[in-house]
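I am attaching a structure below and will ask some questions about it afterwards.
For this depiction, one protein chain was excluded, whereas all remaining protein chains were kept in their positions.
The chains carry the letters A, B, C, D and E, assigned in the order they are written, with residues numbered from 1 in each.
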Amino acid sequence: MQKWSWDQLAQWGLEEDVGSGDITSELTIGESLRGSLVLKAREPLIVCGTPILEAVYRQLSDEVGVTVLTEDGQFCGADEAVAALEGPVRALLTGERTALNVMTWLSGIATVTQQAVAQVADLPVAILDTRKTRPGQRLWEKYAVRTGGGTNHRFGLYDAILIKDNHIAAMGGISAAVSCIRHRVSHVMFVEVEVDRLDQIPELLTAGVDGILLDNMSMEELRQAVAIIDHQVFVEASGGIRPDQVRTVAETGVDAISLGYLTHSAPHVDIGADWEATL
Amino acid sequence: MQKWSWDQLAQWGLEEDVGSGDITSELTIGESLRGSLVLKAREPLIVCGTPILEAVYRQLSDEVGVTVLTEDGQFCGADEAVAALEGPVRALLTGERTALNVMTWLSGIATVTQQAVAQVADLPVAILDTRKTRPGQRLWEKYAVRTGGGTNHRFGLYDAILIKDNHIAAMGGISAAVSCIRHRVSHVMFVEVEVDRLDQIPELLTAGVDGILLDNMSMEELRQAVAIIDHQVFVEASGGIRPDQVRTVAETGVDAISLGYLTHSAPHVDIGADWEATL
Amino acid sequence: MQKWSWDQLAQWGLEEDVGSGDITSELTIGESLRGSLVLKAREPLIVCGTPILEAVYRQLSDEVGVTVLTEDGQFCGADEAVAALEGPVRALLTGERTALNVMTWLSGIATVTQQAVAQVADLPVAILDTRKTRPGQRLWEKYAVRTGGGTNHRFGLYDAILIKDNHIAAMGGISAAVSCIRHRVSHVMFVEVEVDRLDQIPELLTAGVDGILLDNMSMEELRQAVAIIDHQVFVEASGGIRPDQVRTVAETGVDAISLGYLTHSAPHVDIGADWEATL
Amino acid sequence: MQKWSWDQLAQWGLEEDVGSGDITSELTIGESLRGSLVLKAREPLIVCGTPILEAVYRQLSDEVGVTVLTEDGQFCGADEAVAALEGPVRALLTGERTALNVMTWLSGIATVTQQAVAQVADLPVAILDTRKTRPGQRLWEKYAVRTGGGTNHRFGLYDAILIKDNHIAAMGGISAAVSCIRHRVSHVMFVEVEVDRLDQIPELLTAGVDGILLDNMSMEELRQAVAIIDHQVFVEASGGIRPDQVRTVAETGVDAISLGYLTHSAPHVDIGADWEATL
Amino acid sequence: MQKWSWDQLAQWGLEEDVGSGDITSELTIGESLRGSLVLKAREPLIVCGTPILEAVYRQLSDEVGVTVLTEDGQFCGADEAVAALEGPVRALLTGERTALNVMTWLSGIATVTQQAVAQVADLPVAILDTRKTRPGQRLWEKYAVRTGGGTNHRFGLYDAILIKDNHIAAMGGISAAVSCIRHRVSHVMFVEVEVDRLDQIPELLTAGVDGILLDNMSMEELRQAVAIIDHQVFVEASGGIRPDQVRTVAETGVDAISLGYLTHSAPHVDIGADWEATL
Partner (left out) sequence: MQKWSWDQLAQWGLEEDVGSGDITSELTIGESLRGSLVLKAREPLIVCGTPILEAVYRQLSDEVGVTVLTEDGQFCGADEAVAALEGPVRALLTGERTALNVMTWLSGIATVTQQAVAQVADLPVAILDTRKTRPGQRLWEKYAVRTGGGTNHRFGLYDAILIKDNHIAAMGGISAAVSCIRHRVSHVMFVEVEVDRLDQIPELLTAGVDGILLDNMSMEELRQAVAIIDHQVFVEASGGIRPDQVRTVAETGVDAISLGYLTHSAPHVDIGADWEATL
């Protein structure tokens, strides 16, 4: 994750929040007034997004000191300090909401992800994200999944092959679709096929795919699919799996579980600012 | 909400999802193959974001026909159709996730907002959003709040005055802070002060503010505050109010309630694509 | 006004003025040659735009020292120094025109504004700007108005309501238009109505508006309007008011006067560069 | 002047004026209401900027009909129509100020330029602009000068050589500076030298320059300079020349006169919108 | 390859070539003059980049008719027509160089690629590109390689793992490096290791890699490596391989050959415009 990207994220946030100026602070806070504040978790969470602090305040003032007391991926209990800031009060106030919005959003995703990962920590299964993200923010939301201990699935339609029923129908069958693709893509491309019936699997095992995505199957079907595939290729379960189902799905023996809710429905976690005496 | 903005949102989404190309579809779907699909609500929801369909498909093909069967702000029951698409299968597939990601995200916010609004439909109270949004997406998230029947609070630090304790402390008191600001800002600026104690209110009523934000008060305190203020200025309740508290807060008589969860924690709603026979 | 914005303004200016390079200076001035220059007002003016100096030269060289001898909003007599620069002659020459163009333009607006403000300094009236600005430069031109002691009217169509005759006609009357809007916009929105006849005013006073804009009225009409309104709402005079009319309009008792010429017709003021001995 | 550029200018203007929406019109004007308006000159002027009309309204609606009744560069008397618009009233209102701001600004420059050109229409002299323009708008302001019958001087530091006293001093003399440059730049580069004393001219005539800029000279000096140069190279007069001095300067026999005021101090001209009955 | 990208490429090209205007054509060619021209290959080549024609001329005029007579990837003999254009002569001239620059550049890469592919058409070997491309143009240059029948290697450092000696050294050995990575990346990631000695291979075969890159090996070493690996994983030869060595390398039995020269040193091919009678 490159440094300049956090700067860009900070810029987007500041542009829409500060716009032509934080008029309240500009009119009331003298330029020389300095103060300090501590950002604290208001609930247990996995921290994610701390580099935004440096990025936000670098754009507002040369004089804000940022001390990150945790690091991305670390657990933080309720009331524990995440970071401390010191500098001109005006700049501290102007950037506070932008910085907190990023941290509460990304930490929310990391926290939900970590909860899924923790449920299956003793099993050889990966927790994957999906492409169900907000426009313009996929890289960030996938970063938060990694931070929470999850694994990224493909980043988009460009970096892996996922053959679905429409593609199969258009090619006149699974083998034809896989064969056509295998001969035309790079060796670095992972080729996965999505199936929703057990009888589709045997043909796939000889067609030369790298992985099979089992979509919306029952636990019983998943178990049978795992048995049929028998470690010949990578097996992934998918399809509206809820938090309380993750453990059960993992126990079917699949190699990975992809969970849309990690990104599309993780609530923000609560991180607040406690001001200390200003000077 | 201007047309070009939906185009930009579509562009952001397509850039990160499609990137250098939807390789699976390009390799398997013939250019002449046409098909149609219907986007359906998989759960009851308030529709929001339908203009993204035109915006996404205009960038992918001149030949996709988009028929929006609802309109932003309308209720849609489970299994009801939101929109129908017809055109080249390749383009339909390439844009599907980008379009759905926008619609499930914004409809999620609109739906949660409408649930809060419905709880207080018989009371003279406005449901407000906050600045707790994701970086770069505030305009969209606030649009979804409006679509759900809510009212937008200020868009940022630039378009209204909200005086908090730090500002008051820096100016040496509430009256001094308000007076200083009133003489230096435009007549179009709304001046609001945030308080968390009842004894702060009387001074405000003579200081010339337009509104008072009551932060983190108990129901009893809110009731007393409303009585003291007695319709002289606008009164807003705020501070971590949960969905199950909205009605109770409204019954204290405040003019408005601001709810961070509308934007920072609304889960996506489920909208899916049902493919019809391809040609 | 955020720091990064001056940088962007500097970048626009440098891109179009320097482009692929200041070929004359590159071919004639050795890299090690250093010099200094003083920027001087060539006529009396209100200084505005000095932060552009740091922004321009930061992009050209790490070695230019900028000493601003005034500050934005200060009066400067003819021949007084505004700022002093020291560093590589090549960079000094390359950035000179870009920096001066910004300062002479913004100081021009600030100076014209201050002249209007000075005319009415003893009266309780605000001098307002309008939306008559150049595309892409509104924030800057409104900053210059503030610098000259003026007050900003709304920044665009998005941050305040101004109901004109077309809107009233479409809604079937003033009361209907105001009522419709009041119930659908945020409490932070200022609602103003433009009228050009005295008989339109009484209905407005009961309709719940925040302000009334009196458009193109005679002095006598303005006086009568002020009497009718009697401080119940904010009163603004507008419509082609010339510099020599500002005092007379103010004496009618209006709360504010909006002047298009502050931004659309302020001539640049003259600021020049006096070179000192190079080393 | 390319078509896409007017679109970009329209986008800048609309972004800052409309922002998140023209709330007044959105709340009061029904989508089906149509109307028409005529843009009229309120004073005699040279029209410039009419392509902005198509560009602005293309971004707002597919249904606005734009009929330009003049063309850029044409004279228009007071009360004459410049263009007529027909379409949805909401779009017409939303784009009106953005379009007018461009046309009154550029027509202002074109009008002032044409006045200078008209003064010397019978003399073989060109009226030139300078680099004294606003950041980000040079191409537009120079287009307006051309539209008014003027001639563009160089566009920036990159497309022509202008050797000033600092460059000469750094190279140890005029001949050395010219010689050094001549051997290192492209044959397409025009090489001009700025002088402010007559005794600098003879050396230049043998040094191989393409033009001489006479800076801040008296009329008598200009006449003598023209005599000395005797059509061997191009001769340009420059330096704070006011509108009432243009004719006198031209009569000295110089080939061109560069005038900063064309761009830096032309006031906007007045163009207004007359609404016709809406439907 | 998405449509909007060709538009962006066209915009870049037009911005730098046309800038503020094609002054020669604007001053000499009447707006109503129409003409037609044919773009012809001046040497045998593989056509690539024809969509730029639509993209360039769409930005210049609504009236240019573009008829592409070939399609990307097709062979074209000397003097064969690639495309025909008809429309306003001014627009045709203004866009000609921008369009030709794209087509001669991309066709050059496609042609060189096809020559390498043709040499090994009877062998089961893929011709791969590298990351040796120009900044900002990688997607285009890799598109041209595909057009010429080549296969794309990874697009950047983000979409596949390539472990080189520095990475191995930092991890304390090949097995440690592979093991560490395998457990931390997505299943869609291809993991390849670069080796330059035969004795490094056996450890790799048990470490769980997807591919081995043989760097700068002799033909004899390549043959031995292929024998040792024995189809257990993907094998790629790399390292300064010249056009005249491609066949020999292929005959060693490797699965793929990556060639930097396809992108970094393919000369442009010659495509010219033959004008037909103008009207």
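Keep in mind that, in the parts below, a contact is a pair of C-beta atoms (placed from the backbone, for glycine too) under 8 Å apart; a residue touches a chain by one contact, two chains touch by 3 or more.
Computed from a predicted structure; not experimentally measured.
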Touch with the omitted chain, as defined above, among E:13, E:51, E:87 or E:253: E:13
Absent-chain contact - pick from D:33, D:185, D:198 or D:228: D:185
Touch list for subunit D against the chain that is not drawn: 126, 128, 151-155, 158-160, 185-190, 192, 210-211, 234, 236, 255-256
Chain not shown, touching residues in subunit E: 9-10, 12-13, 16-25, 27-30, 33, 35, 89, 93-94, 97-98, 101-102, 104-105, 108, 131-139, 155-159, 161-164, 166-171, 177, 180-181, 184-185, 189, 240, 261, 264-265, 267-268, 270, 275, 278
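The working rule: only the chains that are shown with their structure count from here on.
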Distance from the mean Cα position of subunit B to that of subunit A, given in whole angstrom: 22
Euclidean distance of C-alpha centroids - subunit A vs subunit C, Å: 44
Sequence positions of subunit A contacting 2 or more other chains: 18, 20-21, 155, 158-159, 185, 189
